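Coming up: chain A.
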Amino acid sequence: MLSAILAHAPALQTVVPLIAAPLCVLFGRRHLAWAITLAASLISALFAAYLLAQTLDGSVISYELGGWAPPLGIEYRIDAVNAFVLFIVASVGALVALYARESIEQEIDPALHVYFYTAFLLCLTGLLGVTITGDAFNVFVFLEISSLSTYTLVALGAGRDQRALTAAYNYLIMGTIGATFFVIGIGFLYMLTGTLNMADLAERIAALGDNRTLRIAFVFIFVGIGLKLAMFPLHLWLPNAYSYAPSVVSVFLAATATKVAVYVMLRFLFTVFGFDYGFQAATLQTIVVPLAVIAMFASSIVAIFQSDLKRMLAYSSVAQIGYILLGISLLNKPGLTAGIIHLFNHAVIKGALFMAVGAFVYRIGSSRIEDLRGIGKQMPWMAAAFVAAGLGLIGVPLTAGFISKWYLIQATLDEGAWWLALLIVGSSLLAVIYVWRVVEAMYLAAPVQDAPVKKAPWSMIVPTWIMVLASLYFGINTELTGKAASTAADLLIQATQIEKAPETVPGAPAAGE
Partner candidate 1 sequence: MPDIFPPALIFIAAAIVLPVLPKGNLRALFLLAVPLVAAHEIWQLSEGVTHTYELLGYSLTLMRVDQLSIVFGLIFSFAAFLALLYAWHVKDTVQQVTTLLYAGSAIGAVFAGDFVTLFIFWEGTAVASVFLIWARGTEGAYYTGMRYLIIQIASGVILVAGMALHYHETGSLAFGALTLGSLGTWAILIAFGIKAAFPLLHTWLPDAYPAATPTGTVVLSIFTTKLAIYSLARSFAGTEILIYIGTVMVFWPLIYAAAENDLRRVLAYALNNQLGFMVIAVGIGTPLALNGVAAHAVAHILYKSLLFMAMGAVLYRTGTAKASGLGGLYRSMPITALLCIVGGLAMSTPLFAGFVSKSLILSSVAKAYEPLIWAALLFGSAGIFYVAGVRLPYLAFFGEDKFAGAPERPKEAPWNMLLAMGLTAASCFALGLMPATFMSFLPYDVAYDAYTPDHILTQLQVLSFTAIAFFALWRFGLIKRPAPGILVDSDWLNRRLALAIVKLGAYISRNMWGLMSRTATRRLDAFLASIYRAHGPQGPLARSWPAGSMVLWIAVLLGFTLILSFSQSL
Partner candidate 2 sequence: MNAKTDTSLPAIARLLGRLDGRMLFWLLVLAGVLLALSDFAYHRHEIFDFEAVPLFYAGFAAASVLVLVLAGGIFRALFKRGENFYAPFSTDSEPPLKAQERDHA
């Protein structure tokens, strides 16, 4: 029985939340809806863990939807790259589901809770679907499922702040432009090759040779996905969406949505287009590298000046995406590994940070830094969680953030770009400043209100600390993340013919040589 179920794990991965979503609406009871959401997200997290375990050795699982063989039918194709991303999305989803129950009590009208859970499940479905599918058009479909439900989720923040509606609307406009660009790109590719299956696309593109249509397709897909992943300067939708959305939505989006978009970018860059013709490499190195560096600095500085914690974290996310893109654009194995590891580590760290902020909002109804004065004594667990995760964001040794930066710096040094390494360190110092501002307010300033603030509920503390401990754990034990990321990087590099993929795995030599 179990093996029969596991054989269909790829399909069930997306189908479980997809079925759970309408069930929530059908039953219409918010507590039941929460139970369904939690169960569905836990099950899909288990499937994701199973798929990751299956693909960690570099093998590939293919699942034919409807029994139609690819390239005609839609294929779900799982390798280490997307299994890892699936795992991130699904496990964060499960934690967020646990966290959501108490968090939305304060922020969303109880009559809308059912729809929140539905939208959340649909968003989860969409993100998982984008990640798992091997069909280019299917990517677009799932991208739209996730985006549309995200707009809803952001708009639900209107219960706390009416500006959430405008934020959701802006996000809708921009997200739609991005998706449209993406689908235009897919259209060009289809026109060119007559196929939508990614593996098939890759083969046919290789057989077809370089041409201008291909380049246009690439540019449209690049810009479209760049918008979705909030590449500087296309990040303008992100700060508002993150800061006005309900806290739990901020957690979920910050930890998953942009990560999935980065995955799509990786998939198209490496698997579909490959680097046979050089124009992608040129794009990455002349456009993405400078943009990533600007993002690292400009967004961090903007974050320093923010007065709202959520907004500060949102700008910090833009900066962190800069690190990820920088790692990818270096086009060597350590760089890719760094990018993929940071994908994971940043999801965990930023998730934990937003969860802590969500708890502050839950208790004191505000995420402004000046309202958080003295919160360190009043909510010791959450404040400590924020500090611990903040250390990860800075990249202090023994946190996950350090591992990412370590690989990233290795990668830049492998390229001989020591100035990039210096810039990475320099921008980390900016993170010290904005994290310190919060720590100062939380611990060193006199409490702003006399009324005692109660500790956050356990259903919020537990998931937050799971995230925090994960961020510490993956800072010490890099076996899972390191292996998954380096297998993924290997797969991506194999898929193309980057000449210079060097064999230097950072830190390979053992102690005592």
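Keep this in mind: a residue touches a chain if its C-beta (ideal position, glycine included) is under 8 Å from a C-beta of that chain, and two chains touch if they have at least 3 such contacts; residues count from 1.
Candidates were picked such that all candidates are chains of the complex that A comes from, given by their letters.
The structure presented is a predicted model; accordingly, all values stated were derived computationally and were not measured.
Candidate 1 is the one, among 1 or 2, that touches chain A in this complex. The touching residues of chain A, counted against candidate 1 in their complex, run 166, 170, 173-174, 177-178, 181, 210-212, 215-216, 218-220, 222-223, 226-227, 233-234, 236-240, 277-279, 282-283, 286-287, 298-299, 301-302, 304-307, 315, 397-398, 403, 406, 476-479, 482, 505-513.
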